[in-house]
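Written below as structure tokens is the structure these notes are about.
Excluded from the complex is one protein chain; the other protein chains are retained at their positions.
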Amino acid sequence: MIVREQPSTLQLFFVLRGSILTRIYPKILFFAAWAALVDLVSVLSTSLPAPSISSMGVFGVALTLFLAFRNTIVFDRWWEARKLWGSIVADVRALSQECLIHLDAPEERRSVLLPVGRFFHAHKAMLRNTSDDALPLHLETDAAAPQGVNVPAFWLSQAAQSVHALAKADRLDAMGRFALSNRLSDLALQQAGNERIKYTPVPFVYSLLVRRTTYVYCALLPFALADAGGLFAPAITAVVAYAFFGLQAVTNELEDPFTLNDNGLPLDAICRVCDNTILAALDQPTLPASAPVDYVLS
Amino acid sequence: MIVREQPSTLQLFFVLRGSILTRIYPKILFFAAWAALVDLVSVLSTSLPAPSISSMGVFGVALTLFLAFRNTIVFDRWWEARKLWGSIVADVRALSQECLIHLDAPEERRSVLLPVGRFFHAHKAMLRNTSDDALPLHLETDAAAPQGVNVPAFWLSQAAQSVHALAKADRLDAMGRFALSNRLSDLALQQAGNERIKYTPVPFVYSLLVRRTTYVYCALLPFALADAGGLFAPAITAVVAYAFFGLQAVTNELEDPFTLNDNGLPLDAICRVCDNTILAALDQPTLPASAPVDYVLS
Amino acid sequence: MIVREQPSTLQLFFVLRGSILTRIYPKILFFAAWAALVDLVSVLSTSLPAPSISSMGVFGVALTLFLAFRNTIVFDRWWEARKLWGSIVADVRALSQECLIHLDAPEERRSVLLPVGRFFHAHKAMLRNTSDDALPLHLETDAAAPQGVNVPAFWLSQAAQSVHALAKADRLDAMGRFALSNRLSDLALQQAGNERIKYTPVPFVYSLLVRRTTYVYCALLPFALADAGGLFAPAITAVVAYAFFGLQAVTNELEDPFTLNDNGLPLDAICRVCDNTILAALDQPTLPASAPVDYVLS
Amino acid sequence: MIVREQPSTLQLFFVLRGSILTRIYPKILFFAAWAALVDLVSVLSTSLPAPSISSMGVFGVALTLFLAFRNTIVFDRWWEARKLWGSIVADVRALSQECLIHLDAPEERRSVLLPVGRFFHAHKAMLRNTSDDALPLHLETDAAAPQGVNVPAFWLSQAAQSVHALAKADRLDAMGRFALSNRLSDLALQQAGNERIKYTPVPFVYSLLVRRTTYVYCALLPFALADAGGLFAPAITAVVAYAFFGLQAVTNELEDPFTLNDNGLPLDAICRVCDNTILAALDQPTLPASAPVDYVLS
Partner (left out) sequence: MIVREQPSTLQLFFVLRGSILTRIYPKILFFAAWAALVDLVSVLSTSLPAPSISSMGVFGVALTLFLAFRNTIVFDRWWEARKLWGSIVADVRALSQECLIHLDAPEERRSVLLPVGRFFHAHKAMLRNTSDDALPLHLETDAAAPQGVNVPAFWLSQAAQSVHALAKADRLDAMGRFALSNRLSDLALQQAGNERIKYTPVPFVYSLLVRRTTYVYCALLPFALADAGGLFAPAITAVVAYAFFGLQAVTNELEDPFTLNDNGLPLDAICRVCDNTILAALDQPTLPASAPVDYVLS
């Protein structure tokens, strides 16, 4: 995730970090050249057929709305994923408080909190297809997830088994057991939400429909502009291509909010916050918060 | 559900799997031909009356908004159905954890979890109008749903009866009984949500209004383009027909999110996730996760 | 509620059941005739003043957005009402399960479930301004609602009194009492939601604003089309009138989602589902599900 | 709140009650006159500069979207306030049921319900800046809110103190105390929601931006219409002014949903529903429901 101040007007056109321009400039140049070519032919031959700019207008409004629709649903996924991770933060904090309230001994709290510490790191690793990076401290739990299971769910089960053992040993009363059990179920709910977003892409057909239509639109636009836009045609075509392909590129990037690109969610930073919550609850020294590197918070 | 990477620009126009084009190309061809015919007549006879392209514009904006409205509500249904199935996954995981916490013996957990295993398969079968495909393991529960009842609800009642029996036998205390009972009620809520989506279509009148208007629009457009669009008229008409009929076809397909088409929800894969949760909770070996076949995850 | 397959293209223009056309055709014909008259006058007298079609465009976009706004909020009400009834279904199922879990004897379950059976029928009757049609089975409860009270709320209180009596008689422990009490409160919440939708219409001023503007728009449009739309003017005016008045008529119909028209919610069918849940919980034979009559499910 | 049937087409243009026209007609007349003046000058002097109607179109679309945005968020506030009051109704009903379930003696129920009866009247009075109009019956509670406190919150505290006293006196067990306490917390949540809406207006800058732009738009429009709209210019300007200023006036009125104007929420009627719930729970005769006066339900 990019973290930086709004650039000033002068800087605005020279900011590359976080700009989509670096990825779509070939398309922009191509369509600008195409517009110049059409302009040239239209000057040489007056008989070039031309759709009116108004007919492109109807088309453009429809295209804009479809782009806006896809953008909106993709942004909603991104923001929902952020909310789910925010709820994980809240649940880890609440679980720490509840361990404080319902359990007396530090090693009892530890037996519940450490598997949960493993949980969110495994969850992050699963969403990002990376390897698990749980902290050394967390690794002290000696169990390892068996093959073939959902690893984050396994760690939640481990926490549940700790709760069961504590209750059996009469170290946790019925209400406390109920409270901790509910909190673990909440974490399972956030996990299922993130997995839903990860494994259910926006229907493929939307992106096909929108991308195809955008290409056709940008290809036809110069004909309409040949008359109406005059020598501005290449510039206008380039700007339109920038706006439409740019939005499309953003949309593609936000569709999987968990990847490690400029617009991915800062899961490392969020997991660090959760780590520190657990460390504080266990009276351990906390770790420094994550900081952005080259304006990017990973 | 189609699961594939975004195609490159070159591939983009040749992707057929997941494209709506295979179903709507007759309409596109028809309206392109109609536009060519109108063009021809308009060249032969200058007296052909023509609505201005601007008057089509007003019409087009209205049509686009109505299409966008119908598309939005249908997509919301599709996504809500996915969320509800995500909640079923979360609830099955939470129920497994709660069985671990509140029940001591494996056969006790089994008596609650197996009917729930039957529940989600029966629920899927009901939503898809297919036969129940619960796993052999699940079928070990000897009860069979009687005629005339809501089968998924029947299996939830069976789970509830197990909870009642366990409580009567003093194997489950009041808080545990309350927790398991709440979880089963949550599953009933997700079920009612899916049934609502399945059995309450979008008001029929919207689709009539939108479909009729689209046909009239595509029929009138060539007259407006005869002057304004010139020789591009058939191409523009074809693209407009592609965009409008394409969106409509997508919308029709997403309206029932449970069917087995390219955009249907991957209920088999989701039920497999739930199966594995139950298997893991019963210390049984898990099954391999579902994989897409020809880019389609069923 | 209309329940039918999407008609084929050929059928599309001849479907009357569920079409809004039967109600708004006088307006469409009137404005088509008005457009023809304006056309005629404009041919006879060249001095007829004409607003440009573009100026109508600005107006048309605004009108479309206002129509779309009103349509969206009204559809949201309709869908929220459906969700609330879906929650009633879920709550009745959950209550049945909870009675199974927390109560031992069939007559104890009966004393809670029968008043709830009366509740949803009374609620439906209140929303539809019809008389209560609770099943004979349900009528066995001998109490009758006194004058002047909110009848559905009265039946929920009766269920609450059964819960109180069962708890007093030590047939229900504290957690069970709490669970059943919460479920009844949930039903009260759904009831209040439906009453809110029933008794709080969309602010009257919106419909005035939109309806007046639509009339003025359709009256001015032919002048703008006299030049721009040529002989197509009556056809275009008719289609625009169809789209705008059609959407308005749909909106008016959906505003009260509980009425017995083509787009009303199928409350009879939903209550039947609830009836069967209660019958199954009491080990009684269930009733056949409601089926659509002439494509309409009441 | 206006409660009336949709007027027929003939009545439509003569309805004044509930119409926004009575408040904005000076602006409409002013801009119509301004358009006539511009028309006149433009006939006398051909050199009058004129922005093209298309350039006004871009402007108009932007203005429409901003108006629609402000209208949407304001309507959402209005509807959310209505939902919160609906939740108050549901909570009062649920509290009555819970008092029935968890408390044995009528005077015990009374000690909890009467302060709640004071609560919602005080809440209404605070939102409307009127004096408290709690029923004589409610006033029997002898405590009076001290100076400087939040009066509705004070009455909820009184109810909480009754719960505490009942629990101390062993008239209410732990679960019952928990249930009643939760219900009172729910009421505090609805109260905070309404206070949020009351005391946090929509950012002032939106209304400035929209209102200023609307004035400029209506002032420039006649120049664009002088050519394009011909003699229709004053009529079109008047209709546009009606639509834009009308929507703005509605928006201003809905922004504070609690005021006593045509579109204010019917808090008196809602409080009456709550009064009757409490009266019924205390076996007292209920009061007649509120009825609209001159189509307005207060």
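Worth pointing out:
Every chain is named by a letter (A, B, C and D) in the order it is written, and numbering of its residues begins at 1.
One rule holds for everything that comes next: a contact is a pair of C-beta atoms (placed from the backbone, for glycine too) under 8 Å apart; a residue touches a chain by one contact, two chains touch by 3 or more.
Computed from a prediction, not measured in an experiment: that's the story for all the values here.
Checked against the full complex, the candidates A:Leu29, A:Ala144 or A:Leu231 give a single residue touching the omitted chain, namely A:Leu231.
The set of subunit D residues touching the chain not shown comprises 27, 49-52, 54-55, 57-59, 61-63, 65-66, 69, 73, 148-150, 153-154, 156-157, 160-161, 163-164, 167-168, 174-175, 177-178, 181-182, 184-185, 188-189, 191-193, 195-196, 200-201, 203-209, 211-213, 215-217, 220, 223, 252. Hidden from this view is one chain, which touches subunit A at 1-4, 6, 9, 12-13, 15, 18-20, 53-54, 56-57, 60-61, 64-65, 68, 71-72, 75, 78-79, 82-83, 86-87, 89-90, 93-94, 96-98, 100-102, 104, 173-176, 178-179, 183, 224-225, 227-233, 235-236, 239-240, 242-244, 246-247, 250, 253-254, 262-263, 265-266, 273, 276-277, 280-281, 285-286, 288.
What we mean here is this: only the chains that are shown with their structure count from here on.
Shared numbers divided by all numbers used gives the overlap of an interface; between subunit A and subunit B this overlap falls below half, so the copies present different residues. Between the CA-based centres of subunit A and subunit B the separation comes to 23 Å, rounded to the whole angstrom.
Centre-to-centre, using mean CA coordinates, subunit A is 37 Å away from subunit D. Touching two or more other chains at once is no residue of subunit D. A linear topology is adopted by the chain contact network, the touching chains following one after another without closure.
Every pair of chains that touch is listed here: A-B, B-C, C-D.
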